[in-house]
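Dumping the structure here so I can ask a few things about it.
Only one protein chain is missing; all other protein chains are in place.
Coming up: chain A.
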Amino acid sequence: MNFQLTEERQMLQDGLRRYLGDAVTPEALKAAESTGFSPEVWAGLSEMGVAGALFTEEQGGFGGLGFDLMTVFEELGRAGAPDPMLEVLLAGGIIAALGSESQQALVEQAVEGGVQLAFAHNEPSSRYDIDRIETRAERSGEGWSLTGRKSVVVNGAQADHVVVSVRTSGAPGEREGISLFLMPKGTDGVEIRDYPLSQGGHAAEMVFDGATLPADALLGEDGAAYDAIETAQARATAALCADALGAMETARALTGDYLKTRKQFGQPIGKFQALQHRAADMLIEIEQARSAVINLCGHLEADRDTREIHVSATKHLVGKVARLVAEEAIQMHGGIGMTEEYELGRFARRLSMLDQRFGDATWHLGRFVRLRAA
């Protein structure tokens, strides 16, 4: 048992923290508004080879384990970095798991850095269920024709390639019959509406109206994509929770500094026990969240049931704590904490949107109960 980072991960963490501390400037954040990412920060991360930490050596990377993800995403969250790295993990992970030799070239490009990916999976009525897919693909000549709608596809308009989930057989709610396609940017028959997200970044609504794809766009076997999606989403959930943990650490630090410097009634407000106890509660819960992230990252390589129990346990707990930290940090700051100008705001927004991806705290609590009973 050991809770120290390896030397390599320590170096990665130090390097990332230094780089992002310098690179995530107000200008970079401003630049990210129109597309959802900062070209400069994205290029910098590519240069550092950060995406390599998301993939195993076999896949061409140098990491790929749970604690590699934790190391990278905690730092991205700590800096509140405007980047689509999570989409590289999510879509890239699926391609690495299922892709043909030629499709694997995208993973190499992802490791080298720079390629933009997205995973178009959720639909207006799927909410957080992985298997509730209605978008259909039907054989059309040599290739396939897609019909349906994907909702809130993060980085969808920016991605050079989008992994799209569809149903090739069966009914919504069934695990069998889900297939994946690799769709290049600019495919005909795809209507895209791009928009900014509360937490930063962009997403798109994607409507497929007879969009055609060639036969070799199929990713993996026809109808058998569920396991790969669930695995990739488990890893992305771990990464997103680590990101939230980093953001919480920043919110905590900002709040601590504020309590020390802000004076009211003739003394620093941190002298007041009412605020001290709120701060202590926040710290206790952040330690809980850290342990939950460690638990999930430490079980990402375990058998499916063990892994998924930890996915739901951690997403539930971190979801609850993220809400508490965002709300309490604002409360302890007072009005300044609600302003766009002050730094806390964007971290509070980032934290408050954690629940909205891959399942909220209540949804995962229910799932945990069902997994435990199974």
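The rule is simple: a residue touches a chain if its C-beta (ideal position, glycine included) is under 8 Å from a C-beta of that chain, and two chains touch if they have at least 3 such contacts; residues count from 1.
Please note the rule applied: contacts and distances are computed from a predicted model.
Chemist: UniProt name of the unshown chain, from "Cytochrome c oxidase subunit 1", "Acyl-CoA dehydrogenase family protein", "Polyamine aminopropyltransferase" or "Sugar ABC transporter permease"?
Modeler: Answer from the record: the omitted chain is "Acyl-CoA dehydrogenase family protein".
Chemist: Where the complex has a chain not shown, which of A:164, A:289, A:322 or A:353 is the residue touching it?
Modeler: Here the residue in touch with the unshown chain is A:289.
Chemist: From the list A:317, A:330 or A:353, pick the residue that touches the absent chain.
Modeler: A:317
Chemist: Specify the residue from the set A:5, A:48 or A:207 that touches the hidden chain.
Modeler: Considering all chains, including the one not shown, the answer is A:5.
Chemist: Which is it among A:15, A:114, A:223 or A:298 that touches the chain not included here?
Modeler: Considering the complete complex, A:298 is the one touching the chain left out.
Chemist: Considering the whole complex, not just the chains shown, which residues of chain A touch the missing one?
Modeler: Output for chain A: 1-6, 9, 67, 70, 256, 259-260, 268, 270-271, 273, 276-277, 279-281, 283-284, 287-292, 294-295, 297-299, 313, 316-317, 365-366, 368-369, 372-373.
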